[in-house]
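With one protein chain withheld, the remaining protein chains of the complex are depicted in position.
All chains are identified by letter, namely A and B, in their written order; residue positions are counted from 1 within each chain.
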Amino acid sequence: MAEIATQVEQEKEPLFGKKERKLLIDPINDNNPITVQVLGICSALAVTTLVDKAFVMAIAVTFVTAFSNLAVSFLRKGMPKQIRMIVQLVVVAFLVTVVELVLKAANYPIWKELSVYIGLIITNCIVMGRLEAYAMANKPWRSFLDGVGNGLGYGVILIMVAAVREIFGKGSLAGFKIIGNTPEYLIDSTQNAFFSWYMPNNLMVIPASALFVIGIIIWVQRSKNTKLVDVS
Amino acid sequence: MHSNNYVTIYTVIMTLIVSVVLAVIVSGLKPIHDDNEAVFKKREIFQAVKDYLGADLDKMSDKEVLALFDKNMQQVVIDANGKPVEGVKAENIDMAKEEKKPIADRQYPVFTFVGEKGTYYLVSIRGNGLWDKIWSTIAFQDDFNTIAGVSFGHAAETPGLGAEITDNPSFPKQFQGKTIQDDGQYVSVAVVKGGIKKPSHQVDAITGATITSNGVTEMLERGLKVYLPYFESLKK
Partner (left out) sequence: MGDLLNIFIKSVFIENMVLAYFLGMCSFLAVSKSVKTAIGLGAAVVFVLTLTVPINWFINEKILGPNGLFGMDLTFLRFILFIATIAAFVQLVEMVVEKFSPSLYNALGIFLPLITVNCAILGGALFMVAREYSIGQATTFGFGSGVGFMVAIVVMAAIREKIRYSAVPPALRGLGIAFIITGLMGIAFMSLMGINPGNYMQHH
């Protein structure tokens, strides 16, 4: 009797069971697309000067990974093998175009700031990486969750890097002044926040600093989890 | 392996679906995109006279910006000789496109802002920074000589260095009250390093951003000259 019960359960495939939760949670830490799978670094660096830019980018990427995984998983059986890659890329490019059009209507200044980096989501290796590694071999719902998980894992690192860069580079967080002088420090030094002696550090504003921050995040993550250490 | 026919049909159907869906989305969102672009551009122009608007520009809603622009902003387009051109709106002039034309064919926008405290004449100029283009809107008082306010924009200057022309409000602020003429002679305004010698025609450069600062000087010198004949004609 017990055997039959488990069989029924397996056939039902719960909408949100243990496996599904693992799909969502794993990429956020132990199988993070940026720090462990080394995917999608390109655009991660250019948009992490300010938290709100990183946040918009994280949402855009999550949307694209989730829905491209879903679409490709639906299409996987009828997809002609000769042009598999082109079909996948067209699906991704289509979704990215939708994101761009919607963002341009919803928040024009951010669209303008992100400029070519929205388009570059197409070649963000996370998207193609997950399509090949997961969506081509799994059912739509699970693929969708895998996409959401990986998008979020990417977003978490993106926002962490942006937070560090914005606090130390501009003294603010998501536009709110936290430490150091106001940007008007040359005109008016009376409007101080905490630690008014702190001068914003320009090193944190240049793109190279994103690499240092990610390098350090990897260092911390790997000293905690020695399984991830690179032996080569 | 699928047959070639299958691949062809698959490709055609996919292309059709994708283009039709995108075309529908674009036609739905196009009006919003155009509105957003207009608001963005008008905010950028207002930035040069933001101290005279009677309200905080950053807190104004898009509707208020458009309404104020319609009500208090007059616009004229002039040609390379400073003569007004009929049938063109200044807000539709794209300086990036004008720059690619031969000098004699270029057109330039002039906006007149009628504020509570006075009338201001706004002109657009464009030049080169370190990495890419920089541009600026300059507002003059009605003597056509004294600068009332300045705003800058840039495509890709270095954050923390050249990008301070927009990020650090104290840089544009320095220009207020500077004059571009000396006894009727055109001298422009220069961005200089290591101490100002002529206080009415010079402002302090940004530390570490020599090339952007030189670019601003060059842009002002070359860009403002174009508008002088028109200003002369207004004085009469």
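Rule of thumb we're sticking to: contacts are C-beta pairs under 8 Å (C-beta built on N, C-alpha and C of every residue); 3 or more make two chains touch, one makes a residue touch a chain.
Quick caveat, the model's predicted, so the values are computed rather than measured.
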{"item": "Full-complex contact with the absent chain, from A:73, A:97 or A:172", "value": "A:97"}
{"item": "Residue among B:7, B:22 or B:80 that touches the chain left out of view", "value": "B:22"}
{"item": "In chain B, positions touching the absent partner", "value": "18-19, 22-23, 25-26, 96, 100, 128, 130-132, 211, 214-215, 218"}
{"item": "Positions on chain A where the hidden chain makes contact", "value": "35, 38-43, 45-46, 85-86, 89-90, 92-94, 96-97, 100-101, 115-116, 119-120, 122-125, 128, 206-212, 214-216, 218-220, 222-223, 226, 229-232"}
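Everything below uses one rule, namely that only the chains that are shown with their structure count from here on.
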{"item": "Centre-of-Cα separation between chain B and chain A, whole angstrom", "value": "34"}
{"item": "Complex interface listing, chain B residues touching chain A", "value": "1-2, 6-7, 10-11, 14, 18, 21-22, 25-26, 29, 32-33, 36-37, 39-40, 158-161, 167-170, 173"}
{"item": "Residue ranges of chain A in contact with chain B within the complex", "value": "49, 78-83, 87, 90, 94, 97-98, 101-102, 104-105, 108-109, 112, 169, 183-184, 186-187, 200, 202, 205-206"}
